[in-house]
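Structure incoming, see below.
One chain of protein is taken out of this complex; the other chains stay put.
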Amino acid sequence: MLPQLINLLAALLLLLSFAMLSQRRVLLLIRLFTFQGMALVLATVVVARVTDQPHLYWSALITLALKVILIPTVLHRLIDRLNVKWDVETLINIPTSMLIGIVLVIFAFNLAAPISRLTSSVAGGTLGIALACVLLSFMMMITRAKAVPQVIGFLSMENGLFFAATAATYGMPMVVELGIALDVLVGILILGVFMFQIREQFDSLDIQHLEQLKDD
Amino acid sequence: MNPTGTVAQLLELLLALLFAPLLSGWVNQCRAWLQNKSAPSLLQPYWMLDKLFAKDVVIAQHASPLFRTAPYVVFGAMTLACGIVPTLSIDLPLAPAADAIALVGLFALARVFISLAAMDVGTAFGTLGARREMLVGFLAEPALLTVLFSASLITRSTSLPSIVATLGHREFAIYPSLAFAGVAFTMVSLAENARVPVDNPATHLELTMIHEALILEYSGRHLALLEWAASLKLFAYSCIGLALFFPWGVAEAGAPLAIVLAVPVLLAKLAIGGAALALVETISAKMRIFRVPEFLATAFLLAVLGMLVHLLLGA
Amino acid sequence: MTELNLLVPVLGCPLLGAAALGLVGHRYGAALLNIAFSLGTLLAAAALTAQIVAGGPTFYWGQAFFIDPLNVFLVALTALVGFTTALFSRPYMRIERDRGKMTAPRMRLYHSMYQLFNFTMLVALTTNNVGILWVAMEAATLATVLLVSVYRTAASLEAAWKYFILCGVGIAQALFGTILLYLAADRVIGPGGGALLWTNLDSVKGRLEPNIMSLAFVFLMLGYGTKVGLVPVHNWLPDAHAEGPTPISAVLSGLLLNVALYAVLRSKVLADGALHWHLAGNLMIGFGLLSVVAAAFFLSRQRDIKRMFAYSSIEHMGLITFAFGLGGPVATFAGLLHMTVHSLVKSSIFFAAGHASQKAGTQLMEQIRGLARVSPTVGWGLMIGSLAILGLPPFGVFASEFLILTTAMRELPWATPLLLLALAVAFASIFGRVQQMVFGDTTVQRLPHPPALLPVFAHLGLALMLGLYIPPYLDGWYRLAAALIGG
Partner (left out) sequence: MTQALASALAPAVFDPGSWLRLDWILIVVGAWLFVGILGIVWLRRFRVVAQVLFPLGALGGLALLALALGAVFAPPQVAELPIGLPQLHYHLRLDSLAAYFLAVIGVAGVGVSAFAAGYFRHGEGTPPGLLCLEYHVFLASMTMLVLAADAYAFMTMWETMALASYFLVVANHRLPEIRSAGYLYLLLAHVGAIAILLCFGVLQANTGDYTFANMRAQHLAPGWAAAAFLLAVLGFGAKAGIVPLHVWLPEAHPAAPSPVSALMSAVMLKTAVYGLLRVTFDLLHDAPWWWGTVLFALGIASALFGVLFSAVQTDMKRLLAYSSIENIGLLFVGIGLAVLFRAFGMLPLAALALTAALVHVVSHALFKSLLFLGTGCVLHATGERNLGRLGGLIRTMPWVAWTMLLGVLASAGLPPLGGFVAEWLLLQGFLFTPLLPDGFLNMLVPVGAAAVALVAALAGYAMVKFFGVVFLGQPREARLAKARDARPWERAGLLWLAAGCVAVGLFPIPLIEMADRVTQPLLGAGIAATVRANGWLLLAPDSVARASYSPLLFLGVVVAICAAAYLAVRRRYHGRLRRAAPWDCGFPAQTPRMQDTAEGFGQPIRQIFEPFFRMRRSLPSPFDRNPRYEVTIEDHVWHWIYRPVAGAVERIARLFALVQQGRIAVYLLYSFLTLIAMLIVTKAWH
C-alpha cells in the first residue's frame, strides 16, 4: 500500500501547485509552499522506507530543514520587514491560468507516459506529476508581478524537481543532494539580501520597477 | 614593299596634299553657283594658304607650347589619314600601319589636340568651341566606327585595302546594310567637316560656330596648317566614302597603268562628290546647336541598324 | 595514482584565494594578492595541461574528477583569462574606487567572489559527475550575481535580479534534465551511485533509453543554453554584461559562456550516442542560426558599448553552437578554435572598452570619440580587437569562421545566406561605431592611473598567432577533443 501512498502524495503535490497558481495572498502562498515542502518530506520518507535506502532519510531531513523550516521563516521575516502582505495582482486572470494549467498537466502526463511505462521504480507515474508541478510553477512565475511570489514559484519548482529526483530515481547520489541543497541555501540568502537592496533602491518589491533595461 | 606600291603611296599623298584645297575650292564654287552668287576662283584656297604662310604668327602671351604643336599634329594626322585610305591603289605600304579602327583613332587624336589647343589660351570662345567639338566628336566617332564596322562585317576585315578590294570585286549586289551605313556616313561627315546643317564654315557667328571657334586664336602659318588640315579632312572623308560605297576604278597591286588610270577616275568621283556636298549644304538649313546631338544620335543609330540588318539578312 | 595530483593546486589556489581575500580583500594590496592567486592557478593549470598532454586522460580522487583533451584546454584557457583579467582589474577597479563607485567592503566582496567564480568554473570543467557539474554551474551563477550588482545602482540591481531569476529557472530545467539522465542511466548501470559519472555514461551511452534521453537533452539544452545565452533565452546576458564591472563582463563573456557550452557539449555527446537520429545536432543548428541572426539585428541598435559587445558574444556563441550542430571533424574543430579565440578576443575588447568608457566617463558610444588621438594604445586596442572579432584576418576568429562557413556552404547551403546577412549586419553596426569612437577628434580625458594594456595585446597577440599558425600540440588537442565530441 505504500506505493499508493506515494501516488497519493504526488497527487497532493500537484493539487498544492494548482492551489498556489490560483492563490492571491502572499501569506497563504507561503503557507501552501510549506505544505508542499511537508508533502515532499513525507514522500521522501516513504520512498526511503519502500526501497530502504538510508541516504534518502538524510535527504528528507535536509528537505525538512530547508523547505519546511528555514525558507518559510525567512520568507515570513522578509514580508514582515518589507511589509508586502497585500494582494498580488496576476498578469493573467485566475480562471485562464487554471485552464492553461490543466492543459499543461495533460501535456506533461502525455510526455511522461512512455517513460513511466518502462521505468521499474515503485512509482513511475510520479515523473509525470513532477513534470506537471515544474511546468505549473513555471506558469506561476510568469503570471506573478511581484518579487516574493515569483521567488516562491521558483522554490516550488525546485520542490517539483526534488520530488522527481526522489520518486522517480530514488534520489540522486548524496554528494549531489548536498551540493544542490547548498546551492538552494545560498540562493535563499542571496535572495534575502537582494530583496532588501531592491527595496531600498525602489522602496517597493514591485517588479514593474525592474523594467528599465531594454532595447528601445 | 614593291616599287609600284611605294610609287602609289607617294602619288596618293602628293595628290591629297595638292588637291585637298582644290576640293574645298570646288565645293565653295559649286555652292556659290547654286546660291546664285559670283563664285570665288577655284584656286582661292591656295592663295589663302600662301597669304597665311607669309603672314607673321601672333599668339596670346600665355599660350603654351601645346598651342604651337597642335597645328602640326593635326596636319600630320590628316595627311596620314589621306595616305592610308586606298583611293588610287589598294597596295599601299602605309595602309597596314592603321586599319579602319586606327583611322578613327587618328581622327580622334587630331580632334583631341585641336580641342586642347583651343582651351589653352583660355578665352570664352575657345573653350566653348572645344566643348562643342568634343560634343560632336563623341557622337560622330562611334557612328563612323560603326559604319566602318558594318563594312568590315561584310568583308571580314578591318584593313581598308582589303575592304576596298572585296567591295570592289563584288558584282553589283545591293547591300541594304551599306545603304543604312551610307546615310549614317553622310550625316557624320557633314558634322565632322563642319558643314551645314551642323556648322557653317563661312561665318563667325559666335552662337553657332564650332570649328571657327576652335581656331579663333590661330594666325599665320598655324592657321594655314589648320585650314589645310581641314581641307585634307574633307578630302579624306570623301575618299573613305568613295572607298566604301563607290570602290571602283581603284588599281590592283602591281598594276602601274591602272594607277595612272585611277587618277582621273578619282578626280571625277571627287568632283561629283563635292557638287553633291554643295547641293546638300544649299538645300538644308543650319540647325540649332542643341539639335546637333539628336542629329548625330540618329546617325549613330542608323549605323548600328545597318550592322544589325547585315547580321539579320546575312548580307 | 603515482604522479603528484596537480588538480589540488588548480582547484586549491582559487578556493584559498576566495577565503583569504574574503578576509583582506579590501586592502589596497589585495589586487596584487588576487593576481598572485590567479597566477598560481595559471601555473598549476599549465603543469596539469602538460601532464595530460604527456599522459593522456586521467582520473583524480577515484573517479570524482576526470580530465580529457576536451576539458583540459578549457581549463588552461580559463586559468589564462582569469589571470589576465586579474591583471586588468587592478588598475581598473582602482580607478573605480578613486571615483567612489567602489567601497572597501565591496572591494572585498569583489575580490573573494572573483576567486570563487574561478573556482566554480574550474570545478565545473574538471568534475566527472554531471550532478556536480550542475551544482558548480549554479554556484558560478550565485557567485557572479553579487558581482553584477556590486555598484548597487538601480540598473545594476535590475540586471542582477534578472540574471538571478532567469539563470536560476534555466538551470533548474538543466537539473530536471540531469535527473532524467540519471533515470536513464540508472536502468543500465544499476544503483551504486556510478550512474552520474560521465565516464560511465559515456561508456554505456549506446544503451540509454532513447525516449528519456531525448527528453533529457531538451531540458539540458534549454537549461545550459540559457547560460550560454542562446536566443530566445538570452535576455539576461546583455543586462548583466552592461551593468556589472568590466572585468566581470570580460570573464562572463570569455569564460562562463564557454563553460556552459561545455556542459551542452557533454550532453550532446550522450544524446548522439543514445539517439539514432539527429535531435541534438538539429536543435543546436536551430538555436545557433537564430542566435546569430537575432544578435546581429539586436547589435545594430545599441548605444551602450558593453551592451553591444555583449550581443556580439551572443552572436559568436550562436556561431559556435551552429558549428557543433553541424558536426563532422572540420566544423567541430572550427567550433573549438572559435571558442578559444572568441574568449581571448572578446575579453580583450572588454578590457579596452572598459578603459575607453572610463576615459570618456560614460558607456554611451556617441560620447566616446577620437580615442586614437589621446591614448593610441586603448584606441588601437579597441580597433584591432573589434576588427579581429568581426572576423578579419589574420586573426584566429577568421580562421574558424572560414572553416565554419565553407563547411556550411556544402552541408547546409540554405543557411549560408542567413549567415552572410547576419555577419554583414554585425560588421556594419560594430565597425561603424568603433570607427567613430577610435578616429576623429577627441572628447576623452586622461586617466589617473596608467591603464593595463598588457592583457589586451597579449590576448590579441595570441589570437593573431592562432590565425597564422596553430602549434601542433594545440592542433592535436583540438583533434582529440573533436573526436570526443564525435566529430
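Each chain carries a letter (A, B and C) given by its place in the written order, and its residues are counted from 1.
Simple rule for what comes next: a residue touches a chain if its C-beta (ideal position, glycine included) is under 8 Å from a C-beta of that chain, and two chains touch if they have at least 3 such contacts.
Not measured: the values here are computed from a predicted model.
Asker: The complex has one chain that is not drawn here; which of the drawn chains does it touch?
Answerer: It touches the following shown chains in the full complex: A, B, C.
Asker: Which residue, C:N5, C:T416 or C:T443, contacts the hidden chain when the whole complex is considered?
Answerer: C:T416
Asker: Tell me which residue among B:V85, B:V121, B:L167 or B:I210 touches the hidden chain in the full complex.
Answerer: B:V121
Asker: Using the document's definition of touch, tell me which of C:G12, C:P57, C:G194 or C:P393 contacts the absent chain.
Answerer: C:P393
Asker: So which bits of subunit A touch the chain we can't see?
Answerer: Interface with the chain not displayed, on the subunit A side: 91, 107, 110-111, 135, 138-139, 141-145, 150, 207, 210-216.
Asker: Can you list where subunit C touches the absent chain?
Answerer: These residues of subunit C touch the chain that is not shown: 161-162, 165-166, 169-170, 173, 211, 214-215, 218-219, 221-222, 226, 232-233, 235-236, 238, 277, 279, 283, 294, 297-298, 300-301, 329-330, 372, 387, 390, 392-394, 398-399, 402-403, 405-411, 413, 416, 420, 423-425, 427-428, 431-432, 435-436, 439-441, 467-470, 472, 475.
Asker: On subunit B, what residues meet the omitted chain?
Answerer: 53-54, 56-64, 66, 72-73, 75-77, 79-80, 83, 94, 96-99, 101-102, 105-106, 108-109, 111-112, 115-116, 119-128, 130-131, 134-135, 137-139, 141-142, 145-146, 149, 152-153, 156-159, 161-162, 204, 206, 216-217, 220-221, 225, 290, 293, 297, 300, 303-304, 307-308, 311-312
Assume only the chains that are shown with their structure count from here on.
Asker: Can you identify the chain nearest the overall CA centroid, using each chain's own CA centroid?
Answerer: Central chain is C.
Asker: Where the CA atoms of subunit A average out and where those of subunit C average out, how many Å apart are those spots?
Answerer: About 31 Å, centre to centre.
Asker: Report, in whole Å, the distance between the mean C-alpha point of subunit A and the mean C-alpha point of subunit B.
Answerer: 101
Asker: Can you give the whole-Å distance between the Cα centres of subunit B and subunit C?
Answerer: Those two chain centres are 79 Å apart.
Asker: Send over the residues of subunit A in touch with two or more other chains.
Answerer: In subunit A, no residue touches two or more other chains.
Asker: Which residues of subunit A touch subunit C once you look at their complex with the stated criterion?
Answerer: Spelled out, the residues of subunit A in touch with subunit C are 111, 114-115, 118-120, 127, 131, 134, 138, 141, 147, 150, 154, 157-158, 161, 164-165, 168-170, 172-173, 175-176, 179-180, 182-183, 186-187, 190-191, 193-194, 197-198, 201-202, 209-213, 215.
Asker: Could you pull out which subunit C residues touch subunit A in their complex?
Answerer: For this pair, the touching residues of subunit C are 129, 131-132, 134-135, 138-139, 142, 145-146, 149, 152, 154-155, 157-162, 164-165, 168-169, 172, 175-176, 178-180, 182-183, 186-187, 191, 193, 196, 209, 211-212, 215, 238-239, 242-243, 298, 301-302.
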